[in-house]
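One structure below.
Shown here is a partial selection of chains from the complex, left in place.
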Amino acid sequence: MKLIIAIIKPFKLDDLRDALSKAGVHGLTVTEVKGFGRQKGHTELYRGAEYRVDFLPKLKLEIAVAAEQVDSVVETIQQVANTGKIGDGKIFVLDLLESIRIRTGERGSDAL
Amino acid sequence: METTAQILELSYALDTFYFLLSGALVMWMAAGFTMLESGMVRSKNTVEILVKNIGLYSIACIMYLLVGYNIMYSDSASSIIPTLSFLVSGDNSVEAVIAGGEDAPYYSDISDFFFQVVFVATAMSIISGAVAERMKLWSFFLFAVVMCAVIYPVQGYWSWGEGFLDDLGYSDYAGSGIVHMAGAAAALAGVLLLGPRKGKYGPDGSINAIPGANMPLATLGVFVLWLGWFGFNGGSELKVSDVESANAVAQVFANTNIAAAGGVVAALLFNRLLLGKADLTMALNGALAGLVSITAGPDTPTMFQALIIGSVGGVIAVLSILGLDRLRIDDPVGAISVHGTAGIFGVLAVLWTNPDATLSGQLIGLGVIFAWVFGVSLAVWALIKLAMGIRISEEEEYGGMDQTECGMEAYPEF
């Protein structure tokens, strides 16, 4: 099993969830994060004092998948979350040693 | 004869009622300051500023009842030193009222107290915003006790209490100087001793923004103040029950409103031209600066003149805010600029439309009030600093005052 972590632009969430469902993903976990990267932030102004906002709102998706699903899921994310503009985000793949469903105690891919 | 008495009674009732409603509107300004300030501080200091505001209003009412009112309106022989006496009670008899004539009371004394007491609270509210996010709660309350019992009433005695400033012809209708600039002077003294919030000014001279947590609340606060100001200025005519008074009150309402409007538009445009953005907080400060500017003389200008006065006030406030930041005088809500700088302008603007005002009278008034309030406040703040400290520790400042002073959070779920 692998853990796929995707950082995406927030407005892509709904499309991506639908696409992933079709690709056989039954669950995922989303976190609101702030991203810092090549994409520039913007400048705000408060009572005459400028300040840069360098951290941009992004969403982080964590998706545990069976090894054989990795490629199709990565593929799906890359296609759907892509806008072609800077700041589209990243996909990271980590090895997942074990996964357990709390409710039933099932382990491995059955738990996903 | 009986008819005349009835008319006098009715007039008395109308003027008293007018006074009470005006006072209620000014009381409402306490809510305005509270919302404004709680919107302009960071969320970690919000509960504390709420406690400070409701606490200071209450302290102001109590101290002014106990001694302040008597100081301010004492029957002292000296035009400089008022006499001291305690508590207020009793009211005018029917006989005194229906006697009629120049000296007959034409409104309830208690309604007068009520109208006056809320003014002290206003002056005190000005201070809480300027020292926000870093001053110890109980030190602030202690200062409030002295300010409302003595500092404010003494200079109030000099002007409105028929003391020497009145004699010198100082003209300040509803208190651009006596209330607003006085509050700002006490605030300035506190801020100088207190220093800026940590992180506000960089070691390299940079000025950092510390955005307030809740802009809708700040905006609500300004609308509340705007509404309350109709009582503040409108009630200061002190009478409504004949044609001339009624016309004057109407003029005051209309001028107050248009000066605020001018302050908003001028601040917005000025900020837009200078800095490129429509800065909400500057628009809000512009409204208040417009109101403060017209307060010294809302009865004599035409509406168009009031519009000009308010607009200039709005621009002055923006410039003052930018300027104070350059001087590293940290005022989270802009209170010193809005009430102090615009207050001074307001007192001087009286010269434009009121032929009875004199340059010397206005300047002496401003100088005396500032010197007194600033000087004594500085001494009192310094004493409190010695006795119990006025500034929270760096760690408390980092963690927020809500935790240490109040033990709770303003928005625990967000």
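By letter and in written order, the chains are A and B; residue numbering begins at 1 in each of them.
Methods note: a contact is a pair of C-beta atoms (placed from the backbone, for glycine too) under 8 Å apart; a residue touches a chain by one contact, two chains touch by 3 or more.
Keep in mind the model is a prediction, meaning the values are calculated, not measured.
Shown is a single representative of every chain type; counted across the entire structure file, the complex carries the copy numbers A x3, B x3.
In the analysis below, only the chains that are shown with their structure count from here on.
Separating the centre of chain A from that of chain B, both taken as means of CA atoms, is a distance of 53 Å.
The part of chain B that touches chain A in the complex is made up of residues 207-211, 275-277, 279, 281-282, 318, 321-322, 325, 334.
Per the touch definition, chain A reaches chain B in the complex via residues 44-51.
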